[in-house]
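First up is the structure itself, then whatever we jot down about it.
Apart from one protein chain that is not included, each protein chain of the complex appears where it belongs.
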Amino acid sequence: MRNLGLFALMGAALCAVGVFSSWSESLQILNLCLISAIMALGVNMQWGYAGLFNVGIMGFAALGGVAAVLVAMPPVAETWAVGSKGIGLTLVALAITIAVTLFVRAKLQGRARKWATAACIIVGYFAIREIFDPAVDAIEAVDAARTGYLGGLGLPIMLSWIVGGAFAAGAAWVVGKIALGLRADYLAIATLGIAEIIVALLKNEDWLSRGVKNVTGLPRPVPYEADLQAAPWFNDLALRLGGDVISLSSIFVKLCYAVLFTIVLMIVLWFAERALKSPWGRMMRAIRDNRDAAAAMGKNVTRRHLQVFVLGSAVVGLAGAMMTTLDGQFTPGTYQPLRFTFLIWVMVIVGGSGNNWGSILGGFLIWFLWIEAEPVGRWLTETLGAWLPADSPIKDQLADSAAYLRPLVMGTILLLVLRFSPRGLIPERH
Amino acid sequence: MSFLIGENMTGGYGAADILHDCTIAVEKGEIAVIVGPNGAGKSTAMKAVFGMLGLRKGRVMLGDRDITALSPQDRVRAGMGFVPQNSNVFTSMTVQENLEMGAFIRRDDFSGTMEQVFHLFPILKEKRFQPAGELSGGQRQQVAVGRALMTQPKVLMLDEPTAGVSPIVMDELFDRILEVAKTGIAILMVEQNARQALNIADKGYVLVQGANRFTDTGAALLANPEVRKSFLGG
Partner (left out) sequence: MDGILDAIVLMTNFVLIPGLAYGSQLALGALGVTLIFAILRFSNFAHGDMMAFGTMATILFTWWFQSMGINFGILPTALLALPFGIAVSIGFTLLTDRVVYRFYRRQKSAPIVVIMASVGVMFVMNGLVRLIIGPNDQRFDDGARFIIKASEFKDWSGLNEGLALRSTQLLTVVVAIVVVAALFWFLQRTRTGKAMRAYSDNEDLALLSGINPERVVMVAWILAATLATIAGVLYGLDKSFKPFTYFQLLLPIFAAAIVGGFGQPLGAIAGGFIIAFSEVTITYAYKKFIIYLVPESWAPDGLAQLLSTDYKFAISFVILVVVLLIRPTGIFKGKVA
């Protein structure tokens, strides 16, 4: 079958990297392929099932990442001592403000209601800031170089994968409530905005997750290489396989991750396929294909869209948490629209929108191209540059420009596929 | 020899035919009205004459010119005017701008034509700088007709011009249409208000299920007991 052939090709490409470069590198690429595939599945749910355009993927992935920090990092005793009361009071103040606002809105009508709502929000904001700012300053002042933040709950990191999904689902619910039911453009713009804000928050609220100072040393669900290298059973294994312990430990760790990620991928895929084939899935696609007819039949289109939007975003959050786990660190600066939002979209479109297997293939293929683009690009510019005289200005420009060829190439691939093969490599089955 | 004739028209929007061997014709200065029950294909017949759907069989002649293959825009250039039933004015533009847009294909000075339109529809001159969307239903219909007249068409086609307007406004509209016909323009009209329309009609076509059922003068049809029983409520 054609699809099997495509996947086999993909496997062959990964093996090629293993043979020509290193197995460790090949496995690293595989792990990120798996994560990308899960993200693509989430986005495919929104696009393929319901025709929703989410331009804010990077924000949802970042929420997953911060969940990893908040769940798994140990709590920092000093900052808790200093700031917990302030933060606690802030939450109380926030709850009070919301309660008062809702109460006021329920009791009043018309213009008075609008003014009262605005007044509540403004007064509440200032009151909260009064409590919040000093608490934040106190927290960030504690050992700023190493901690300066509240830390997490010290729970197993794999729990954060689910929490990450929950965070993303929450944000998606808010955005969806606001922007669904209006033009598709508006959802796109709203998701663009929420992603920017989420990332801005994560970069600036040092007390929460150290902002751009980053959180390193996240706990792991798999063994550490150093521990493996010291363990006698591992050394025996290395001897028997005839490889060197250090590189073998790296391969072993990555293999562990690969197994974990594959299990998650299979679970997500199973759910996604079940959903696709279920009456719910069929109804989703009916709504996507003819919204007016479905609405006329009494289907609450907006509520269905909200369900899909939240679920798809939750999957992206889950993958985001997994990715931060793999990295071992949380770096808010890496959440760029090109790397996340846009790249995932290329994966879904190229792979086959509306088809889960297509999204997985797209995830693998496009991530592979993206990663290999840099060394290949450099090789290309060096070879081309070898033809030019040594002091040619173009040579320098070419060398620098290898990085910018990526968006160019990816953009062109997207445009070409959208135009000539919009159904992708593995099209939707009707 | 009719001035405008859609002969033996058979066709529809897709696979199924809506019109079956339907013939509609109108002379210069004459008012021809197409009536019939709902779903009879009245609007479809007129749209076929205007070229908005393809004909499997039959042809449309304007004078001695076969215009069956022409697109609606080209038919406008050939001297036909069309007033759609809905969204027939530019609501955000002023009355005067609407008339200017009506004359878009003209490259000559059309101020004379505009004066003629204002003469026919004095209320438009009064409200010439008001956005068309702010006018009442009846006034908007006048803008729509005025817009179509700006190309100085030889034939004017109106799709249910009195749909949704009050009886007084309807009378006024029909008066205006009579004025337009007096200037020598052939008028083809689809109407739901059969009785009032046939009153002013020189020729009436009763369509049922896409085919001609009765064809006669307006007065004759009004007097015809079968027609009265089926479509005019006795």
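The chains carry the letters A and B, assigned in the order they are written, with residues numbered from 1 in each.
The working rule: a residue touches a chain if its C-beta (ideal position, glycine included) is under 8 Å from a C-beta of that chain, and two chains touch if they have at least 3 such contacts.
Predicted model only: the values in this text are computed from it and were never measured.
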Which of B:Pro72, B:Gly112 or B:Gly164 contacts the chain that the document leaves out: B:Pro72
Selected residue (touches chain absent from view) among A:Gly124, A:Gly193 or A:Pro221: A:Gly193
Residue among B:Val89, B:Leu120, B:Val155 or B:Met170 touching the omitted chain: B:Val89
Among A:Asn204, A:Ser278 or A:Ser421, the residue in touch with the chain that has been omitted: A:Asn204
Residues of chain B in contact with the chain not shown: 72-73, 76-77, 82, 84, 87-93, 97, 100-102, 104-105, 147
Residues from chain A at the interface with the omitted partner, ascending: 51, 53, 55, 133, 178-179, 182-186, 188-190, 192-194, 196-197, 200-201, 203-204, 337-338, 342, 345, 349, 400-401, 404-412, 414-415, 418-419, 422
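Just so we're on the same page, only the chains that are shown with their structure count from here on.
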Chain A and chain B: spacing of chain centres that average the CA atoms, whole Å: 59
